[in-house]
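I'd like to ask you about the structure that follows.
Just one protein chain is left out here, and the rest sit where they should.
After this line comes chain A, so read on.
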Amino acid sequence: MKNIIKSVVAMVTVFIAFTSCNNASKSNSKSGALASNIAEKVYVAPGEYDEFYAFLSGGYSGNLTVYGLPSGRMFKEIPVFSQFPTSGYGYSEETKPMLNTSHGFIPWGDSHHPDISQTNGEIDGRFIFINENNTPRIAKIDLKTFETTEIIEVPNSAGNHSSSFVTENTEYVVAGTRFSVPIPQRDMPIKDYKGNFKGALSFISVAPETGDMAIKFQVLMPGFNYDLSHPGRGKSHGWFFFTTYNTEEANTLLEVNASQNDKDFIAAINWKKIEEYVNNGGGTMMPTDYAHNVYDEHTHTATSTMIKEVRVVNPSEVPGAVFFLPTPKSPHGCDVDPSGEYIVGNGKLSANLTVHSFTKMLAAIEGKKFAGEAYGIPILNFEDVLAGVVNQPGLGPLHTEFDDKGNAYTTFFISSEVVKWKLGTWEVIDRKPTYYSVGHLTIPGGNSRKPQGKYMFAMNKITKDRYLPTGPEMEHSAQLYDISGEKMELLLDFPTHGEPHYAAAMRADIIKENSQKIYNLADNKHPYAAKSDGDTKVVRDGSNVHIYMTTIRSHFSPDNIEGIKLGDKVYFHVTNLEQDFDVPHGFAVLGQNTSELLIMPGQTKTSVWEPTKVGVWPFYCTDFCSALHQEMQGYIRVSPANSDTPIKWSMGEDIE
């Protein structure tokens, strides 16, 4: 036994020695010219700007975070699908409707794939779209204000994962279902999944001028799992590609049962053809129920409308519009190169990458060379559509992005690395480790005809020892690489917020120039706005009390309020009269059981307070607004329910 222990110890020692040798050059390189060169590459001097914006999804935080590259600094967290006490989003009366769904008010979400709007195949920086996976929704964020301005629920969907990718003129933002479900939803045995459940692929039109979203049609596909998607571009514009797994149609222990087929499919959808069919009255209006929430930046208020029907199309109605491309082993990522020719399917249980050719696909369709069909949808021959295979580049391929020089970059989850390979020759050019278990990666300008190159960042699922430990839960790590040379160079580690599932990034110039500084007070059409101190008032309406309040450095008006009774519902409608960039005011009252408010210059926001105790309660500004911020306070008197204290208010003088 002793010998064995000794030998184990010796082995471990050798092991450590071995690994230390192997990595010594790396640690040694920390000092010296090379290291300082890397530091310079990510250093953005105080007061200087980053070259790129990066928008990282917050995963289960439901939000979107804004970073600068190459510095890796976080600038903002934009609330999208989740209540956000920092600004009162989802708590204020104006923003609560944004989180309305057919399942009622849902205060959180699981945000996954941001994608920036495009014009002529190039990202234009107008809007960014992001999907909510859990209670299927698609949100639009206006990059002028960095505010969520529209959320549309996706009916007939479940696990809204192959979303929210935009076509090259932002004709559509597309949302595919990961989980197939009964359509329409009904009470039925789970074991009858196979053949009965369906997967809805939703095409949400985006109005060119306003960006307004509407579900144009849903394609009802067989009950597979539609995992990820990307639009065709250039020559393949008009098509959309979705990876599928669980073509076995298993409904239990999918980790085993959905991995039995050697090949699943990439579904190729000719959306232009279906659009034409729909424009000519094709498809069926199906009764359903979904919320469409729109934020009006003039009333500073969101409205939620329930829509009762959706247009659905069965693939069999439009022959020649839907095909299956066999793709090995549960393909996850579905990525289309900038030219639109290559469709990369990353079989996450395969060690190889499969690349399909759009040209070959068209030829096979033209020649009607089918290997069979699934639920009436023609299956093409694998060999007929295959452009090439990247052989064993790593373990667990997930996602691929492209640079502007004909190279592709694929993440490998199990072997924790990014592999650079060449389109057309399929040769591996370089590989770099990630720390650890990388999911998505992003290259600025990705998902467009013109990637902007220069940097790539990998978003990892596992952090472990990358930063000072913070207990069992760590923020996920991201790594920034310089991809301007032949070999990738690791520049920077930076922590992210929530789960940085995927990200969109682009050069900063367009967004920077368009970024709005204030809301014009004169344009404020909020029904409870007080546009000057003279407009302020307190109005009782039964047990509801509406306080028309203003803020300006450094006081509230009114700041003394009496006549509130226990049982009242008090609406603080706070208008920020400031017209000065970056001077928001906050509002909080003791015992406020929603959230504070953060009110931008020119905005009106409303917080409801239902006092539970008799007394005189202070309210104050939560945002350090000015030198006299601490003086920015007031009192509100709450009397017993049966008292006859009259409604009165004042500012600058006592209530008599």
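Quick note on the criterion: a contact is a pair of C-beta atoms (placed from the backbone, for glycine too) under 8 Å apart; a residue touches a chain by one contact, two chains touch by 3 or more; residues count from 1.
Operating definition for what follows: contacts and distances are computed from a predicted model.
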>> Not counting the visible chains, the remaining one has a UniProt entry; which protein name from "Sugar ABC transporter permease", "GvpL/GvpF family gas vesicle protein", "FAS1 domain-containing protein" or "Cytochrome C" does it give?
In response: "FAS1 domain-containing protein"
> Of the residues listed, A:Arg126, A:His356 or A:Arg466, which one is in contact with the missing chain?
Replying inline: A:Arg466
> Given the contact definition stated above, which residue among A:Ala351, A:Met488 or A:Leu521 touches the chain not shown here?
Replying inline: A:Ala351
> Just one of A:Val44, A:Ile307 or A:Val389 touches the chain that is missing; which is it?
Replying inline: A:Val389
> From the list A:Ser180, A:Thr301, A:Ser415 or A:Thr442, which touches the chain that is not on show?
Replying inline: A:Ser415
> Since one chain has been left out of the picture, which residues of chain A touch it in the full complex?
Replying inline: 3-4, 7-30, 253, 255-256, 259-260, 262, 329, 348-352, 389, 391-393, 395-396, 413-416, 428, 433, 435-437, 461-462, 464-466
